[in-house]
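All remarks here apply to the structure that follows.
Apart from one protein chain that is not included, each protein chain of the complex appears where it belongs.
Coming up: subunit A.
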């Protein structure tokens, strides 16, 4: 049997639980009386505690227990939820991560300090609130009095025991409610060979006579309610005379019985939904992606062989495999895609903390969270985005009084958005702060020797200076930013993902940083071209159109490197010259017009071979600084073709052009 390490599984699930708890706490900061969030946080803490104890994370379980107790008091209405309490649990939650990561570390002092903070928050939360104010959310069934009999049938989520729920404890709680008869149903337990022994396959039928309301029965299952199947039916009420008078109870019976199938259907739906998802380790996806890449290369070889063979059967099979491998590649790409919501969600906490640290009022708005990108992009963009959001808040947003004086709302906005366009996803960080001070950027760059004093720069070039190594305009170094590290790393990381950064800023209105990242990183559709004796791949997503460059046009354009394209002049680069191939131009040269952000540029090549599924292989470390190529690929005949990094290529070409012009 190939079972994953249970500790590793626990760590993964605990990390997810912590994220859910954090999300619930952050939601609570907006609406402190949100009962659903209070329950969700409580359930999360309870599950974390239980499963932590089960898997030997005793310190985590013991520490979490205190937070759970605090939220239990909130849930019961003993203390109100306050911003102080939520903040205390948020801080405690960070510590839980540490306890999860290094269970044997020396955490005692930090645990004690955080618990002290928590107790102060609980004790300072004001006078107790009567429990009834919380319970009163379920008015119809709260009417107690009179013995009633309930039939309860339930089965727990399959992973309940593995997550730390003790079914026997639930049954004990049920017995505490009154006269109880419990019968275990073993009919769905499979034979031993097919049993998942950590899952629960048992169900229970319970007959309960109690004076307690239905909500007390439901409370028994509060921690597992989301995924379990639960039927509660009242089968008898007090003597008829009482029932006739006590209309609310009689009404409750009708509602309850009607509810049962609906509840069951909802539960079935939830179970079916959870069964639709399979957790797969990320490295297996990476392995599979590599295999698909190799398959695409092999298929390319087959296509080439079939193209030169006279065997029609071989050609037919080759075409079929080409189609299938294309579909497999597309499916694989989709498998690797994740919504950016998983990336954006972590910024809620960051902004919450920064707001407290800086005293600035900040509203974080996220848009386009369902936009999907390759999981590698999600992983690698997390840190750069943290830097950018921190910079927006620290340098961009003003203090409330400064904003008010400028006629703005006291609360500053940071908008984090994502959208897909063509083969790229654009992630934008926008703030409505003071904007970038260009004079200060220039002065700093000149003082640091990044530019010559008085150098002529376009506005975009000036703004891009903030991504230079060692650059910082912060007058004082803060905990948030201004250490002169980070922004250059942001740029390098984005470029490593074959992306670009655009920045715009208006004084007094704010700044926008846009990261343009290719949707996929492993296989792209490319246009295979020949320049001299070598083959090169141009990413198809950047290609707008292809034209023929006649010998006459070529000669006529010499010295100015522009072609006229539908009444507009488009600059072009002769790749043969740029790559110094030393070969004569083909008599039928082609121009591939590409688009890089706002610019259109033509690339002159000797021959367009055709489209090509391009499996991207990284360049060796020796070629790390060759920025005009983003990687290499293996062609069907086993030869290597370099993949053009069009953004850098155009920049290099423009630089070369400028040098030529300067030389006269």
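Note that a residue touches a chain if its C-beta (ideal position, glycine included) is under 8 Å from a C-beta of that chain, and two chains touch if they have at least 3 such contacts; residues count from 1.
Methods note: contacts and distances are computed from a predicted model.
Participant: Would you mind picking the UniProt name of the chain not drawn here, from "Tripartite tricarboxylate transporter TctB family protein", "cytochrome-c oxidase", "Ion-translocating oxidoreductase complex subunit G" or "STAS domain-containing protein"?
Facilitator: When "Tripartite tricarboxylate transporter TctB family protein", "cytochrome-c oxidase", "Ion-translocating oxidoreductase complex subunit G" or "STAS domain-containing protein" are compared with UniProt, the left-out chain turns out to be "STAS domain-containing protein".
Participant: Can you work out which residue in A:15, A:112, A:189 or A:410 touches the chain that's missing from view?
Facilitator: Answering carefully, the residue with contact to the hidden chain is A:189.
Participant: If I consider the whole complex, including the chain that's not displayed, which of A:200, A:364 or A:649 touches that chain?
Facilitator: A:200
Participant: With respect to the chain omitted from the figure, which of A:114, A:162 or A:517 is a touching residue?
Facilitator: The missing chain is touched by A:162.
Participant: In the full complex, which bits of subunit A touch the chain not displayed? Write them out.
Facilitator: Subunit A touches the chain not shown through residues 1, 3, 54, 161-162, 166-168, 171-172, 181-184, 186, 189-193, 195, 197-198, 200-202, 204, 206.
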